[in-house]
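So, chain A:
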Amino acid sequence: MAVKHVFLALLAKQPMHGYELKNAFEEIAAGSWPLNFGQVYQTLNRLERDGFIESFEVVQEDKPDKKVYQITEDGRDHLKEWLQQDDHWNLFFDEQALRLMALPLVDSALSGEILKGYRNFILRVIAGLTKMLEEEKDTTSTYYALLERNILRAEADLTWINRMIERWERHA
Partner candidate 1 sequence: MLELNGISKVYGQGASQVEALRDVDLNISPGEFVAVMGTSGCGKTTLLNIIGCLDTATSGIYTLQGKDVSRLSLKDKARVRNKTFGFVFQAFNLLAEYTVLENVTLPLRYSGVPKRRWKEQGLGVLERLGIADLSSRYPDQLSGGQQQRVAIARALVNDPEIIIADEPTGNLDTGTGREIVSVLCDLVEKQKKIVILATHDGAVASRAQRLLQMVDGRIIDDSTVPTGAVSFSHPAE
Partner candidate 2 sequence: MKPLYRRLLIVGIAMGVVATSLIIGVGQTLFLQRSRIGNLVSGAYWIYHGGDSPNTIYGMSLDLARTVQSWLPKGTASSAVAVDYGRSIRIGPEFYQSNVVGTDFTFLQFFELEVEGRFFTEEEQETRKRVCAVTSDIYELFGSDLKFITIGDAEFEVVGVVRGEMYRQGAMPLDYSTNSVFLPIEVYYSDIQNEDSLAGLVAEIAVLAPELTKGDLQRVLSANLSSLENAPSLKVLQWGEADRTELVRVLLALTAIFLVAFVVFLLAGLNIVQIASASVYDRHRVFGLKAALGAAPGDIVKEVSQEILGCALQGGYLGVVVAGIVNTLLNHYVGKYWAAFNMVTALAGVVLALVVGWITSLIPARKAAMIDPVKALREER
């Protein structure tokens, strides 16, 4: 259901039907997040149920009627609220955070390997992301910004893991 707010944002701009919505979303993500129709309609139903969007039928001459969705006032308010940053930061924002907690429980040699393994992983991530960044020509696009963010996070993680390795080495 993570996509629902983005749908709201898309619909806040203009009413769309399901198919258009899926395309718009996938375009912003530049192919890194393909959706299936099942997810799309599930999300839309949810949104409608919550009163954030409403739908209406559009009669078409040669084609079957399509359902078009548009945002409600409640929807706009909800979106606005969601777009504002809350004072909330997840300390355990990914799997690695949890693994970190498990690390001390493992013997020293293994933990060293794990740390190096993570370092290598991060390097591959950075290499991959960098390549994707090079291929994205539009430096003003959302996708570009997304990649940049990921690269910087990965670089930060690299600095962190190097420190972890240093500490492990000194301890050993």
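A quick word on the picks: all candidates are chains of the complex that A comes from, given by their letters.
The definition used in the following text is that contacts are C-beta pairs under 8 Å (C-beta built on N, C-alpha and C of every residue); 3 or more make two chains touch, one makes a residue touch a chain; residues count from 1.
Just so we're clear, the structure is a prediction, and the values are computed from it rather than from any experiment.
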Contact as defined above, complex as supplied: which of the candidates 1 or 2 touches chain A? 1
In their shared complex, candidate 1 is touched by residues of chain A numbered 2-3, 29, 32-33, 35, 39, 116, 119-130, 133-134, 151, 154-155, 158-159, 162-163, 165-166, 169-170
